Structures are given as structure tokens and as C-alpha cells.
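What follows is subunit A.
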Amino acid sequence: MPRLSLTMKEGTVTQWFKKEGDTVKKGEPLVEVLSEKATYDVEAPASGVLRKILADEGMDVPVAGTLGIITAPDEELPEIEVAATPPAVEAEEAVAVPERKIEGRIESHIIASPAAKRLAGEHGIDLTQVRGSGPDGRIVEEDVRSLIEEMRTMPRVREVIPLTGIRKTAAERVSLSAQTAPQSTITMEVDMSNAAKLRERVGVSYTDMLVKAVAKALTEHPIINSTLEREQIKIFADINIGVAVATEMGLIVPVIHNANGKSLTEISSKLKELVEKAKQSKLTKEELTGGTFTITNLGMYGVDVFTPIINPPETAILGVGRVAEKPIVVQGQAVVRPVMQLSLTFDHRVVDGAPAAEFLQKVKQKLESPDALLA
Partner candidate 1 sequence: MRRITYRDALREALREEMLRDGTVFLLGEDIGRYWEGAFRVTKGLAEEFGDERVRDTPISESAIIGVAAGAAITGMRPIAEIMFGDLSALAMDQIANQVAKMRYMFGGQAKVPVVIRTPFGAGVNIATHHSQSLEAWFMHVPGLKIAMPSTPYDAKGLLKTAIRGNDPVMFFEHKLLYPVEGKVPQEEYTIPFGVADLKREGKDVTVVATLYMVHKALSAAEILSKEGIDAEVVDPRTLVPLDKQAIVDSVRKTGRIAIVTEDCKTAGVSAEIAAVVAEEALDYLDAPIKRVAEPDTPIPFSPPLEQFVIPNEKSIVKAVKEIVY
Partner candidate 2 sequence: MYRKMLEIRHFEEKAFELYGQNLVPGTLHLYAGQEAVAVGVCSNLRRDDYITSTHRGHGHCIAKGAQLEKTMAEILGKKTGYCKGKGGSMHIADFSVGMLGATAIVGAGIPIAAGAGLSIKLKETDQVVVCFFGEGGSNQGTFHEGINIAAIWALPVVFVCENNLYAMGTRQSRVMLIENIADRAVAYGIPGVSVDGNDVLAVYEAAHEAVNRAREGKGPTLIECKTYRHKGHSRVDPATYRPKEEVEEWLKKDPVLRFKAKLLETEVLTGKEADKIEQDAIAAVEKAAKFAMDSPYPAPEEALEDVYA
């Protein structure tokens, strides 16, 4: 099972293209796996015969786990591999099992007094939800009683939706982001009059312009195009801009690789392609990974300013609000212009407010003089 992203822990086998006994050629797609948000075709690492499938369709396999075994046509199935499942492990297990079983039971056993258990049973309380105040965390009757009281004041529940799939992954990622990076958001107002004109003339979207503007600004402020890994700020070599796309399944962030090396029109067509694929869950691994900066747009919902959460392990994320006609003051005069709010959230461990503001200013400037983006 290959590692398909920085944070992947395990993948699901969705479809084998070959069956046991088939001949395979190096590089040919062997099995489709699903991880976090996208499917990926695992290619045959060598030519030979697919001797054994160890991970059946539907199975979850941890990263670096074995999916199958390919041998040369006349080669014996290596016993060590085969034994990697039942026998040897079994022998070990046979000795260790009793201990493990008891340990397991003790570990999962909740320590609660009989009175607490009785009260919990009477009220249908799940003891795993109760914090014990007794010695060694023992749950006592009072603890259960408190929870019952608390629950009496809680609103009623109408529907329960389990947290799974993409939602679960998203929940995990934002938790990670919030826990590791202290994040601060600064906002700026952008006069989109010229951008509007460019849009009409060339047919590129605001988002296309944003990608190009950000990419250029990042070349001027590389510190924003980085990641903090333990005690090192690593400045990325490439500028790969992820654009958040809301789909039925949740938020997906396809990546435009080497955004600064692409022209505005190239960015535009690429983005269209990616969005289409995203909506059909057809994005490849490459298209979903390698991002160094993310742009997220809530403008279509009427949002002006918001506080996006950084897409880990990046250093910043740019939130884009709606473009709306608003009265602003230009050279002392009140005029009505299409105005857009930008919200930049940055990792305060890597940059302070000033450099972040400088970067944001560049983005604003490039958007207000967008013809330069065509270059």
C-alpha cells in the first residue's frame, strides 16, 4: 500500500484489475486503492505472475502493508511471505494470546462502582462517556448523577450522523491544523474594477487571476510558500496552488502545480479541468497532492470576510470573499466599485503580521492591475 499523501495512514483496496495467476507487466495498473479523498491506481512494480492477493477488495491496509505478491513465472512463493500470515505469527500468538486477552479485557474494562453502574444502567448512560472522580479514575455514583443532570439540560437530538469518510478526514485535518499552528487572519479590500474588465475581455475567472496573482506574489515573498517541520522552516522549490472546491462529498483541494510557470490562460484551462474532475471524483494523486499554498473562496455564498483554516502543512491560506458593488472613496470622491475582501490566515510561527501584510498587499496590487498577470 503506497503512501499517497503526507498524512495518509491507511488505504482501502477498491478493485483488483488482475487475478491470482495472471501475468503482469511492470508499470501496468494492478489494483485501485482509495485514500482519504481520491482513488489511485497502484502499478505493478515488476513483471511476472501475480501469485497471491493478500488484500481483498474492501480491505483496509495500512501504508507500507502488503497488497499482493508477484513472482517470476517459475519461482516458488517465498515461504516467509506466506508465513507472514498464519503459521509463524500463530505460534507466537499461541503463547502470548492468554496474556494479551486478559490485558485487553482489563484495558477496556471501565472501573466504576456497582452503584454507578446500576444508576447508569437505569438511565441508559454509556459509562465510556463518564469521567470518574474516584481514585484511579473510578466512576462513582455522583459522577453518573452529574452527567444525568447535565443531560437533562441539553437540547434533544433529532438525528445522528456518524463522522466517516471525507468528513472524518477533514475533521482530523482541521484539528491538526488548529492544534499545531497558531493562526492569525488579516484582511484587505481589493478594488476589482480592472479585474472585472480583464475577465470580460479575456474570459478568465477571478479565481484564475487569483491563482496567478498569488503565485507571483509568492515568488516575491517566498517565506509564505513554506512549511515548518519541527525546527526548520522549509521554503518550497515550487509554487503549487491548491484551489478548494466544494463537492457533494465535501471539500476537495485540487492542486495547480507550478502555477507561477503557467500563463493565466493555462491556469484557467487547468483549473476548469481540475474542478470538473473533482466533481466526478476522478482526480489523480498528483492532482491532489504537492500543494504549497491554498486559495478558498466563499464569495459565491455572499461571504465577505472569513477566517480560513490553514491546510496543513502549508504556511498560509487565502480566503476570498464576494465581489460586490460598494461605495468606496477614490481620490477623495465617493464612487461605486466592485469590491472584494481578501482574508489571509498565516502560521504565526513562520511569519509575523507585517510580512504577511506585505504579501497580501502584493496580491491586492496585482489584482488591481491585472494586465500584468497576462504576462
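With respect to how the candidates were assembled, all candidates are chains of the complex that A comes from, given by their letters.
We take it that a contact is a pair of C-beta atoms (placed from the backbone, for glycine too) under 8 Å apart; a residue touches a chain by one contact, two chains touch by 3 or more; residues count from 1.
The structure displayed is predicted, hence computed values, not measured ones.
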item	value
Candidate touching subunit A in this complex, from 1 or 2	1
Contact set on subunit A toward candidate 1 in their complex	113-118, 133-135, 140-142
